[in-house]
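Here the complex is missing a single protein chain, while all its other protein chains stay put.
Chain lettering (A and B) follows the sequence in which the chains are written, and residue indices restart at 1 in each chain.
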Amino acid sequence: MTQIGSAYIERYPEWQNGLPGRNLAWLSELRADAFARFAERGFPTRKTEAWKYTNLAPLAKDVFAPQTAASGKMPATVPAHIPDLGTAHRIVFVNGRAESDGSTHNALPKGVRLMTLGEALKEAPDLIADHLATDNKPEEPAFLDMNTALMTEGAVLTIEPGVELEAPVHLFFLTTDAAARSAMHLRNLIMAGKGSAATVFESYLGTGKAEYWTNVVTEIRVEEKARLHHHKLQSEGEAAYHIAMTLTKIEDHATYDSFAMSLGGSLARNEIRALLDGSGIDCRLNGINLARQRPHLDTTTTIDHAKPGSTCNETYKSVVGDHAETVFQGKIIVRPDAQKTAAHQLNRNLLLSDEAQANTKPELRIHADDVQCSHGATVSELDEQALFYLRSRGLSENAARSLLTEAFVTEMLDDIENISIREALRHAMADWLAGLSGTGGQA
Amino acid sequence: MPNLLEIQNLHVTVEDKEILRGLTLTVPAGEAHAVMGPNGSGKSTLAHVLAGRPGYEVTKGDIRFRGKNLLEMAPEVRAREGVFLGLQYPVEIPGVSNMYFLKAALNALRTHRGEQELDAVEFLKIAREKATLLEIDENLLQRGVNVGFSGGEKKRNEIFQMALLDPTLAVLDETDSGLDIDALKVVANGINALRSPERAILMITHYQRLLEYIVPDKVHVLSDGQIVETGGKELALELEKTGYATFEKKRAPDVAASAPAQSA
Partner (left out) sequence: MLSTFEKLGIPLKEQEALAGVAVDAVFDSISVATTYKEKLAEVGVIFCPMSEAVANHPELVKKYLGSVVPYSDNFFATLNSAVFSDGSFVYVPEGVRCPMELSTYFRINAAKTGQFERTLIVAEKGSYVSYLEGCTAPMRDENQLHAAVVELVAMDDAEIKYSTVQNWYPGDKDGKGGIYNFVTKRGACRGRNSKISWTQVETGSAITWKYPSCILQGDNSVGEFYSVATTSNHQQADTGTKMIHIGKNTRSTIISKGISAGQSQNTYRGLVKILGGAANARNYTQCDSLLLGDRCGAHTVPYIESRNRTAHVEHEATTSKISEDQLFYCNQRGLSQEDAVSTSARKSSRNCRSSLPLRPRN
C-alpha cells in the first residue's frame, strides 16, 4: 500500500464521528466494509492498468480531511457564476454542504423528489439503502470505497415511473477557498423510474486558487423505457483535484445520454461506467476535455454490454494547449450473451502546443460474434488543408486557428437537446477558448 | 488592357521535386484564360502557388499581381488583395457554418479595403442574392462548410463564395470535375455572370468540356511544368482531337531530357 493510504487509515476513526447517518446500522456496516477494502489496497498507482496514464502522486502527497465544518454559505459574489438554466430546479452545495438559499427546488412536480443526502438519510433511509453501492462497480474501486466510507453530502433525485420532467434539474457544487486543504466526498443518487424522462445538469465550480479535493460518486439507475439526459460541467479551481465516478445502470429500452465538459482543476478524472443491463438500450456518451496551462485531465469510460441488442455511441475529444496533458481511456465490453450489439467509439485529440501531450487508449473487449463494433482515435494538430482553405478566403491565420479550434469543440455541443444547458456549456467553452494563449481568439 | 497577372520563369518545388520548371504566363484584366494539361503536368501546383499554399516552394521566378509581388504575401493577404482560388477538392470543416465563415471572410476583405463591416442582416441579404444565382439551397448555408455536400454542391459552393468575395483574379482548379451536365451549366452560368472588364479568370482544366460553356480568350498548354503552347479557343478543340502527346514533344529539350515522373 502507498504510504498515503496509511495516513488516511490512521485518521479514519476521528473522521467517522462527523459523518451523517451514524444511527443507521446498515450504513455504518457499509462504510466500514468499504473502508476496509480501501485500507487493504490504498491509492491506485500507475501500475494499476485503469490508472496507467494518471499519476496520483500530487493528490497523495498530503492528507485531505473531509470537509465537515459548516462553512456552506453562498458567498455574495458567486451567483453570477451559476450557469443560468432558466426554469431549472436547482440544488446547491457550497464547500460540500447543502445551501438552501441558492436552491430552488421547491416547485417540483408530483412524483419527483430532490433532496440532499443528509435529508434523504433522515427521511427516506430505505430508498438510500436500496440504491447505494449497487453491484455496478468499476475495475479499480479505491475512490468508490473511500467515497462510501466518507460521504458527507450529495443530491438525491428520484423520478417516479411515467413522470416526465420538463425543466432540467441542476446539481450545483461550488467550492471556495474556505474549503482549502479539505476533501468533499460527495455522493449523488439519481433514480429514473420506468418510462420517466428527465434532464440533469451537474456542475462543479471552484472560485479560488486553493488546493481542495472533490471526490464525487454519482450512481444512476435508468429503468425500463426511461430517458435520462445527463450533462456535466467540471470547472473546478485551478489547484483543485476532481475525481469523479459515474456509475450508471441502464435497463431495457431506456435511453441514457451523457455529455461531460472538463476544463478545470489541476488533476481531474471523469470516469463513467455504463452497464447496459437490458435490450434495446440507446446509450450515448460524449464529452470534451479542454486543457490549457498545466492541468492533467483524464476521461475514462467503460461501456459494458451485458445483454443482447443494445447500442452505444461514444465520442470524446480533447483540446490540449500549453503544458497540459489529457487522457482518454475508453473500454467497450461485449459479454458473451450480448449478441446484436452495435458499439461505436471515436476519440479525437487536438494538440495546440509543442509541450502538450495526449494519451489515448480505446479498447474493445468482444466476446460475442454477431456484433458491429468499432473505434477510432486520432491525435494531431489543426488540419492544414482547412487552415489554408480559410486563409485563402481572407481570414488571418490566428482567426482561422481559433475558428477551427472552436469548431472542433462546438460540433460536440450541437447534439445537446436542452437549449439552456447547451448555451451554458457554449459559454463556458467560449471563455476557455478566449483564454487560450497563442490563438488570438479574434475570429 | 494592363496585365493583371504576370508570371515569369516560375520554378516550384514540392517535397524536393521540381514541378514547375520555368512557367511564364500573363493574363490581362477582362479576359478568361484556360490552362490545360495532362495529369502531373503541374496544373494544380500552379493554382496552389498563386494562392500561397504552404509547402510549395518557389525556387526561382516571379509573380506579379496588379504590379505587386504576390509571392511576398500571406495567403489571406492575397485573398484580401483579390485573388480567389476555387479548389478542386473543397475542404469540409465540420462545426463552422457556411454563413459564419463567409461573413468572417467577407468582413476581413472589406476591412482590408477600408470598407465598413457588414452586419448579419446586410450579409444575409447579399448571400441570398448570390445563392439564388448559383441555385444554392439556403439550408446549405446553415450547414457546416462543405459538410455533407455532394461533389456538385461543393463546386457550386466554391463559385458562390467567389461571387460573394468578388475577386479581381479567380483561379478555378478543375471546377468542372465531378459535375454532371446540369450542375456544370449552373456553375458555368455563375462564372459567366462574373466576367467583367476588371476581372480575370484563370481556368485550370484537364478537359475542354468546361470551355464549351465558358469560352476562353486564350488557351495555354501546360506540359512538364512549362507552358508549351498558347492559342485561341480552337486550341482546346485541337487538344481534344489529338491529345496531349503532340504538345509534350514541343517542350524545351533541356527539360525533356531531365524530366522524371512527377505528380502535381
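FYI, contacts are C-beta pairs under 8 Å (C-beta built on N, C-alpha and C of every residue); 3 or more make two chains touch, one makes a residue touch a chain.
From a predicted model like this one, the values you see are computed outputs, not experimental measurements.
Asker: Looking at the whole complex, which visible chains does the left-out chain touch?
Answerer: The chain that is not shown touches these displayed chains: A.
Asker: If the hidden chain were put back, which of A:Glu224, A:Glu363, A:Glu397 or A:Glu423 would touch it?
Answerer: Checking each option in A:Glu224, A:Glu363, A:Glu397 or A:Glu423, the one touching the absent chain turns out to be A:Glu363.
Asker: Tell me which residue among A:Ala32, A:Ala180 or A:Cys373 touches the hidden chain in the full complex.
Answerer: Candidates A:Ala32, A:Ala180 or A:Cys373; residue touching the omitted chain: A:Cys373.
Asker: Which one touches the absent chain: A:Leu352, A:Leu387 or A:Ala428?
Answerer: Final answer for the missing-chain contact: A:Leu352.
Asker: What residues on chain A make contact with the chain left out of this view?
Answerer: For chain A, the residues touching the absent chain are 336, 339, 349, 351-381.
Convention: only the chains that are shown with their structure count from here on.
Asker: Measure off the straight-line distance from the CA centroid of chain A to the CA centroid of chain B, and report it in whole Å.
Answerer: Each chain's C-alpha centroid was found; their separation is 49 Å.
Asker: Quick one: in the complex, what on chain A touches chain B?
Answerer: 383-386, 388-397, 399-400, 403-404, 406-411, 443
Asker: Using the touch definition from the top, list the residues of chain B that touch chain A in their complex.
Answerer: Checking each residue of chain B against chain A gives 51-54, 74-76, 78-80, 84-85, 87, 90-91, 93-96, 101-102, 104-106, 108-109, 112, 144-145, 161, 165.
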